[in-house]
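Below: one structure, written as structure tokens.
What you see is part of a larger complex, with each chain still in position.
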Amino acid sequence: MKDKNTAALTPPMGFNSWDCYGAGINEAQLLANARYMRDHLKAYGWEYVVCDIQWYEPTAQNAAYHHFADLCMDGYSRLIPAENRFPSAAGGRGFGPIADEIHAMGLKFGIHILRGIPRQAVHRNTPTVTPGITARMIAQDYSVCPWNTDMYGVDAYAPGAQEYYDSLFELYASWGVDFVKVDDIANTEFKPTEPYSARKEIEMIRSAIDRCGREMVLSLSPGPAPIEEAFHLKMNANMWRVSGDFWDRSDALLRMFTLCEQWYPHVGPGCWPDCDMLPLGTLQLTETDPRYRARKTRFTENEQRTVINLWCMFRSPLMFGGELTLLDDFTLSLITNRELLEINQFSSGNRPVRANEDEAIWTCTDKDGNGIIAFFNKKPAPRPISYEFGDDAAGLYDLWSKKTGKLRMPVCLLTLGPCESRVFRIIHK
Amino acid sequence: MKDKNTAALTPPMGFNSWDCYGAGINEAQLLANARYMRDHLKAYGWEYVVCDIQWYEPTAQNAAYHHFADLCMDGYSRLIPAENRFPSAAGGRGFGPIADEIHAMGLKFGIHILRGIPRQAVHRNTPTVTPGITARMIAQDYSVCPWNTDMYGVDAYAPGAQEYYDSLFELYASWGVDFVKVDDIANTEFKPTEPYSARKEIEMIRSAIDRCGREMVLSLSPGPAPIEEAFHLKMNANMWRVSGDFWDRSDALLRMFTLCEQWYPHVGPGCWPDCDMLPLGTLQLTETDPRYRARKTRFTENEQRTVINLWCMFRSPLMFGGELTLLDDFTLSLITNRELLEINQFSSGNRPVRANEDEAIWTCTDKDGNGIIAFFNKKPAPRPISYEFGDDAAGLYDLWSKKTGKLRMPVCLLTLGPCESRVFRIIHK
Amino acid sequence: MKDKNTAALTPPMGFNSWDCYGAGINEAQLLANARYMRDHLKAYGWEYVVCDIQWYEPTAQNAAYHHFADLCMDGYSRLIPAENRFPSAAGGRGFGPIADEIHAMGLKFGIHILRGIPRQAVHRNTPTVTPGITARMIAQDYSVCPWNTDMYGVDAYAPGAQEYYDSLFELYASWGVDFVKVDDIANTEFKPTEPYSARKEIEMIRSAIDRCGREMVLSLSPGPAPIEEAFHLKMNANMWRVSGDFWDRSDALLRMFTLCEQWYPHVGPGCWPDCDMLPLGTLQLTETDPRYRARKTRFTENEQRTVINLWCMFRSPLMFGGELTLLDDFTLSLITNRELLEINQFSSGNRPVRANEDEAIWTCTDKDGNGIIAFFNKKPAPRPISYEFGDDAAGLYDLWSKKTGKLRMPVCLLTLGPCESRVFRIIHK
């Protein structure tokens, strides 16, 4: 039997287009980010280039969806890239040329989809790949996304339903897709009293990937995924969102600590609870609302480092949200700390050892067997944090300053600045 | 200012096609019922002939909806009768000829609609009556009915939204419609945490009727309408459902007592909380499921009389659900008790005076100022019910047996059979 | 059968000690207010003097409850007045002497109780009036008030339970009590998912009053009472709270409009949905928290008049909350507008005719058959309100300014100041 875990033995690292381009990215923008990744980030392990939502919508420009817009679709009710935005898709080649180009850079290519079948296919009653089965016959009529008008859910009990999903992933495999972010599925918000109502669609997608002949990372959105369903998520997906959309807001960062405390026991090879994209650097380039438009992240430097530290100590997937070609030195330094990225990729036993309203302490073991400890000040004011090390701890190596300090007593008392965090490797006697 | 109450100064009485034909009634069936009403029921006050859901769907046959079926629609995104089912609608005459024929019988004509604009209009992006405004521009994308695929809600804040509803009721007025049952609106079940989410659409429909130049009864479904919104309902509608669909089940009948206890203070001219259709006589003629098909009502005779008694004492609208041409003598007798129908139409001060798990007692004053009292045994076993009359009560006239009994003591002790109920006029000294 | 409605054929009007003294009022303070009422308010219909919560707690001083404090109790587990606070209660005379004195003023006397039996009686297992039945045997162990430690609920199914309540009201009748405000009963907050869990205790109290040989107004607190239970409330009580505690906050006043729209159909002789005390004049005399202490009401003059206008148009009970002996002229004028108080006491058909986020309009018919109309601006800024009168309206008499204006057109356009309201009698042609 296929093991879906091999597709993501370590947390996926990459770039996702949503935070800077919303639904409106185009081929040139996507490839520019890919080239930057090849030149500056690939050496640190970054590899996925993910094109987010609505690449099949010709008029999409930013995060505002055009309700009921006409979507590009093939003869089997499958969405295909809008050629005006992705010219290489012309001639029915879909994302194949872009995937080829990204693969040629030594990187991997991902796409976003919404669960279901296009509403326009259902209303036009267009064919599916299964002879005699039309879009209308497999749609689950009441199952809609509350924030986007593109799709109806697919009814798992309808003949032709699994075949439809199979036909989707066959197409994606033929393009060379390595990563699929499926949305409106880990928490189906139209049904607040039953957030996991798409359970059967998750299973159909898992089967479709297993059969498509190409290994793909399966990423589920949006969050919060219900923790009661952790087992089902682990059996079927490679990563899934633990929160709603994460943006550069301090309260959301604080909330993430609680979510990491809930989810850490479920972290492991092939199964990555996902803290969402890193909203760092330059964001929302194409927004029209002046409150948000083309801004630098609103997080303080301390908070930005806390994002990286927490995502790494928890082993979240790392999907960068800012425009790579506009990276400043500080932000670049945040995502190229090789020692910290190794914690994210290769550590084990990651867990909180203290967690309260004021502070958090996480530990793990790095790939060489060293103890790692991270201190987080959750308050926006300086605070002392104390911790009692074992007798064999001789010193602490700071993974950011690269300096080593001696531990004179087993009890260490650190003063952290507002929302500051620090990560140390423990030096043993 | 127009007074919407004049459209229904007494509880509407009529026939509705749902309980016997589901979504599939046709012109011949509808008119056959109308003719029966003219010949046998009109003299008792019955007057509305209401064509229920999906008259615009050519393939509808019974209560099973055909998901995403093509609907008959005019050039302004308005649904029109399916000519294969309603031949007189040919030539763009809509329901005009049927309304004319029913009016000629001295009766009134009603139709059912679902709130919103057809999904097919939205996906085809067809015009509305307002130049420059298409269906897509006024649809509220996430607002769907969870049990029927015909419509999207209309966004009250979109330019052209009110005009669209105005255009609907203009059309209905031109046909000669007297009664509109609007569905998916009094309780929008897709949003269980916000059942009155269609508040603004109710207001748009109210305005559209006020402007259409023809008086129409506005009936809202389904129930339960939220009692917290009683004031808004009374300001805007003439009747609204207090319960979910009422069928011939004993538990539903018991539940109706509680609902009547909650709603009775809101009963008054032009404002009729609605206990739903009377599922009596022969029901579901065209169902294919053998458990339900073409059956006689499952209520016992006692229960059937209790339905009539409660609906009349509460002053619910009376919409008969069974096929009129198949009426047996007992059922006919139930709906032609002139004295009881006068209670329904003309009594006042209707209210419960006792209400517990075992029994209910309701009183009112009839049009001549006599006291009326109804005793209900809610248990499926014989039970005594006692009641203390005032000193001036000399006797009780039974509205069903037409017999009068003397009251020897102010305390009256009645024994009622299983689920039996009795209605008396009090004879004063 | 007794008719509980005769105890309150019109909305009760009086003074309640909570808003100015919390749980700490004493005999002198209570009688001072009674004397003021006799001298200045009785002529306007004010008649009840109600001693609020914890008169049996010797150390009570203000609104802060002393958890588990020792309570004064007689030999049958019944609470009795603390003699240090109510010296006339000495010698086992209870509230008898105070009631006598208040009756001698031509006024009526009321007390507050909490449903249930004292926890101290349960834990000491003291006797009840029923031989062989101790407090412990009738207590409902888990049924506690979440904001006060005095009582356990009484288990209606326990032998001796009804007798215990009977013994309470016998005692109150012997004292001469005319009004009982029972608390922790109309909404049992310890059980948020079942707010009407004290249904059986309400029934026991109703029976106890019916048997006690003295007519008493039964008032139930706190609110919100569940509107689904309106029928049960009307069968058993004379007034019940529609909201949580009402204080001098603008948002609470706005909320009251919505509650009045929900409850107005249930208003009638003997049945008075209660908008709570009037927090006007000087409040919270004995509070120690400097934010609240001994302040004038925070409502603006417009808001204060709106309180009176709404309470009168809705026909709420009127229980004044401020210290009467400190009444300023403006506040006194608010509660001595004889014409408006007659609306409260004797009008009929009271109902809203418009109600939205910006404004409300209420109408009723006064005791002489004149139309009364009240306009409320709900916004904190001046706003015009238009209204279309019938053709026979010639003028409007303002119940506050006592001036009459002509209506030149059937459409009247009024400009109201921030949160202002006005009440008019319609002058007919």
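Order as written gives the chain letters A, B and C; numbering starts at 1 within each chain.
Definition applied: contacts are C-beta pairs under 8 Å (C-beta built on N, C-alpha and C of every residue); 3 or more make two chains touch, one makes a residue touch a chain.
Not measured: the values here are computed from a predicted model.
Q: With 3 copies present in place, identify the total for the complete complex.
A: Altogether, the complex is made of 4 copies.
Keep in mind that, in the parts below, only the chains that are shown with their structure count from here on.
Q: By the document's touch definition, which label belongs to this structure's chain graph: line, ring, star, complete, or other?
A: Topology of touching chains reads as a line.
Q: How far is the middle of chain A from the middle of chain C, if each middle is the mean of its Cα atoms, in Å?
A: A distance of 57 Å separates the two centres.
Q: For chain A versus chain B, what separation do you get between their C-alpha means, in angstrom?
A: Spacing between the chain centres: roughly 52 Å.
Q: Which parts of chain B, given as residue numbers and ranges, touch two or more other chains?
A: In chain B, no residue touches at least two other chains, as defined above.
Q: Touching residues of chain B toward chain C in the complex: what are they?
A: 1, 227-228, 230-232, 235, 261-262, 264-266, 352, 355, 388
Q: Quick one: which bits of chain B touch chain A in the complex? Just the residue numbers, please.
A: These residues of chain B touch chain A: 67-68, 119-120, 122-125, 136, 139, 141-142, 144-147, 149, 190, 192-193.
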